[in-house]
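Of the protein chains in this complex, all but one are displayed in their positions.
Which chain is which? They are A and B, in the order written, and residues in each are numbered from 1.
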Amino acid sequence: MTVETGTPATIVDTIQHEIPGIKVTKQGERRLRIDVARDSLPALLELLKGRLGFIHLSAISCVDWPETDEFELVYHVWSYERKTLASAHITIPRNPGRFVSVYDIHTPAGFYERDIHEMFGVVFVGAPNLRPFILTSWGGPPPMLKSFNTREYVNQTYEWVDYQPDWLKDVEAKGGGVEK
Amino acid sequence: MLELFADLVLMPLIAFLFGLVLVLMARRVRAKIERRVGPPVLQPIYDIVKLYAKKTQISHGLMHDVSIMMLLGGFITAEIFLPVPGLDGLAAEGDLVTLVYIMMVPMLGLALGVGSCANPNGSIGISRALTSMLAYDVPFVVVIAGALIHYGSSNLIDVVRIQQEGGVSTWGVTTMPLLAFAGLIAMHGMLGKEPFELYIAPAEIATGPMVEMSGKYMGALFVMQCFQFYTVGVLYVTMFLGGGEMWLTFLPKVAAVIFISVAITNVFGRYKTEDVIRWMWRWPTAIGLVGLAFVMLKVN
Partner (left out) sequence: MTGSEKVPVVTDQPETCRVADAEEKSLLRKVMDNFADHCRSRSLFVLHYCTGCGAIELPPTITSRFDMERVGVSPMVTPRQADLLLITGYLSVKTLKRVILSYEQMQAPKYVVGFGSCTINGGMYWNSYATVKRLDQYIPVDSYIAGCMPRPEAIQQVFLDLMAKIDAGKATAWQDYYLNYDAYLGRQMNLFGQDWHTPTDVVAEAKHYGYVGNGTTGEHTALLDQRATWSLDTVPELYPARGRNERSRP
């Protein structure tokens, strides 16, 4: 694998030359933000991995945007030669919330996709394994969705401590009690 | 006859009581080295009574129960064969070789008991324990052989008598210092202290063979620890430090031997299984063999 050397400026040139209509923002010395159409993402990752040396997929993160009814998926790839982190941002519609798996390009993506599927309900077509991963005995909706009301769930599932039990009144009558 | 029965009751009893003192000493020494205060005087008794007073317990079948009997029985039998001041027990009938066999019984009993519970930590632990027994038994047997040749008798009463008649100059530690040194190392391995503590390894295999021992079983193990300290100490004192003339000199000698072991324990890490074998079969065995050669030259 030959890696093209050069500054971040040449990375930007290469990406923009190969994938037209892409928006690359230099956020810092070693940070690149790439906004890309979702259909071009696998091609972009291939390009970054194959020609520019971004071989390490650090994470895939997901953001739920209820206002625009979209999920934002962010693919963070790191290059050891350039010591640069490139974050590719795409948006997919919340409904049906499907996207293609990048397991073919980056094997660790399998775990991140499994996690995002569990926490946000996004379905990755072609992912090797989307079974429940971290949540234990979970029957509810994906808990990281903004539409999931955590407080309501907690109130339904758990009982709260009685903060004014009877024995406390006795203690307070004797001059003790909980420090306010 | 009545005297013999008295011996059979008294010898294990003394062993247990003095074993409690030795256990307390071991814990106190460890605490002092770590700059702590250490447990109170009655702590070993508290522990044992507490464990025997547990209200529920888990047995893993008949072999698990039998193993506890083998553990304690092995050591109690060993006490009967070890002559102490004023009490000979069955020492005249048994000898050093018998004792070596008897001292393997507790570990084999433990292996049987662990085999009947399905805990993988226990299986790893007992396989390590038997491996380390293989490691320390080689120098131990060399030391025993040297002692047998030197004293010309395998009877422990004779061994003690020879040393006591001649005074300090005939003690094993002065007549065969190399064997005494090798014996000290083998004894240290026998006690299962660091760096030969691979089969206990609390942070790694959760106390190995003891992992499934709960309540009264654990209590039996605590009792066994008392016997173990005492037996190993007395055996060493009998072979190399002139045995027991009177209790006032005998018990401090036993305590001193255990103290050496306990004190070096705290400055060591833990050897791996293969390193224990390599080390035990190299250094104590080599020292023991040189000592054995000296003994044989002297006898001839």
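Please note the rule applied: a contact is a pair of C-beta atoms (placed from the backbone, for glycine too) under 8 Å apart; a residue touches a chain by one contact, two chains touch by 3 or more.
The model shown is predicted, which means the values in this text are computed figures rather than measured ones.
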item: Residue touching the undisplayed chain, where the options are B:4, B:17, B:49 or B:92; value: B:49
item: Residue in contact with the excluded chain [from B:1, B:62 or B:203]; value: B:203
item: Among B:31, B:100, B:149 or B:263, the residue in touch with the chain that has been omitted; value: B:31
item: Sole residue of B:98, B:214 or B:266 that reaches the chain not shown, by the stated touch rule; value: B:214
item: Residues of chain A (touch criterion as defined above) contacting the omitted chain; value: 123-132, 134-137, 139-140, 143, 148, 150-151, 153-154, 157-161, 171, 176-179
item: Residues of chain B in contact with the chain not shown; value: 27, 31, 34-40, 42-43, 45-47, 49-50, 53-58, 202-203, 206-207, 210-215, 218
